[in-house]
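I'd like to ask some things about the structure below.
Let's look at chain A:
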Amino acid sequence: MLSIKNLHASIEGKEILRGLSLEVKAGEVHAIMGPNGSGKSTLAQVLAGRESYEITGGEVNYRGHNLLEMAPEERAREGVFLAFQYPVEIPGVNNVYLLKAALNAIRKHKGQVELDAMEFLTLIKEKIKVVKMNEDLLYRAVNQGFSGGEKKRNEILQMAVLEPALAILDETDSGLDIDALQIVAGGVNSLRSKERAIIVVTHYQRLLDYIVPDFVHVLSKGRIVKSGGPELALELEQKGYGWVETETRKPAEALAK
Partner candidate 1 sequence: MIGAQVRDRYLSDFKRVEATLPGRAVSWMQNTRRQAFEKFAASGFPTTRDEDWKYTSVAFLGEQEFVPSVAKVCEITQAQISTWAFAGSANHLLVFVDGYYAPGLSKIGAIEKQVLLTSTADLLVKQPELLAPLLQRNIDSAFAALNTAFMTDGMCLYLPAGSIVEDAIHVLYIATSPSKIYHHRNIIVAEDNTQATVIEHYVGINDAVYFNNAITSVDVGNNATIEHYKLQQEGVNAFHIANISAIQNRDSRFNSHSLAFGSRLARNDISTRFQDSGGECEMNGLYVVGGCQHIDHHTCIDHAKPRCTSREYYRGVLSGASRAVFNGKVIVQQDAQKTDAQQANHNLLLSKDAEIDTKPELQIYADDVKCAHGATIGQLDDDMMFYLRSRGISNDMAHGLLTYAFAHDIVDRIKFEPLRLRIEQILMAQLPQGEKIKELL
Partner candidate 2 sequence: MGSSSQQLDQIISKEYEHGFYTELEADAIPHGLSEDVVRLISKKKNEPDFMLQWRLKAYRHWLTMSEPKWAQVHHAPIDYQDMVYYSAPKSQKDGPKSLEEVDPELLATYTKLGIPLKEQEMLAGVAVDAVFDSVSVATTFKGKLAEQGIIFCSFSEAVQEHPELVKKYLGSVVPYTDNFFATLNSAVFSDGSFCYIPKGVRCPMELSTYFRINAKNTGQFERTLIVAEEGAYVSYLEGCTAPMRDENQLHAAVVELVALDNARIKYSTVQNWYPGDKDGKGGIYNFVTKRGDCRGKHSHISWTQVETGSAITWKYPSVLLRGDYSVGEFYSVALTNNYQQADTGTKMIHLGRNTKSTIISKGISAGHGQNAYRGLVKVQKGAENARNYTQCDSLLMGDRCGAHTFPYIEAKNPTAKIEHEATTSRIGEDQLFYCKQRGISAEDAVSMIVNGFCKEVFKELPMEFAVEAQKLLGVSLEGSVG
């Protein structure tokens, strides 16, 4: 579904991603872990098409398209969804308007009939149960005055409604208490399916207790330096990121010899 080859990206002249490669197939859940500043969020933003990043090399293929050439909204319509680390507050824009506009834009793109207000409301009332979100929040301005947990749940609600093919969760667990974390994880798990791929970007292993990944990758200095199964996350938790960095230096040294 997603194939990233030797991706380089920089912001304001500073290179953040330095040759990152990753293959993700439908039905898989990949966790990307790494210390602060390793490029996790950059990867998420770049995949969603954030324009402030400059792609300086490499390629990204998504379901046969060159993802890097697509505008953010095209990517969204083609099924790429980013759950933001810091969901944006948009004063004056009703949460439910945003969702309806987004859903219908995607449906239209897929050649499906757009939903009218009634159908839409029925759908959303169904979906909102998944994230146990207060219905009042639907009628408030997007994310404005939401608590940290509410914002993250709102992201998962959007994901549930938009049913993406590739979901990227950017540190969706940070700042959540354990109850909120379980709800968010439950929402994500309910969306796991064989047609859908999920990339979970996280700093902490904790989230992976609830969303068990098929693969775990460790990012360091803009590249994936170690990949493995769910057990890698546990190992990381015990040994810390320093361990990976020492580990990965070895092959490099070996190469040098």
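The rule we apply is simple: a residue touches a chain if its C-beta (ideal position, glycine included) is under 8 Å from a C-beta of that chain, and two chains touch if they have at least 3 such contacts; residues count from 1.
These made the cut because all candidates are chains of the complex that A comes from, given by their letters.
Just so it is clear, the structure is predicted and the values come from calculations on it, not from any experiment.
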Checklist entry - Pick the candidate touching chain A in this complex: 1 or 2? => result 1
Item to check | chain A residues within the candidate 1 interface of the complex | outcome: 48-51, 71-73, 75-77, 81-82, 84, 87-88, 90-93, 97-98, 100-102, 105-106, 109, 141-142, 158, 162
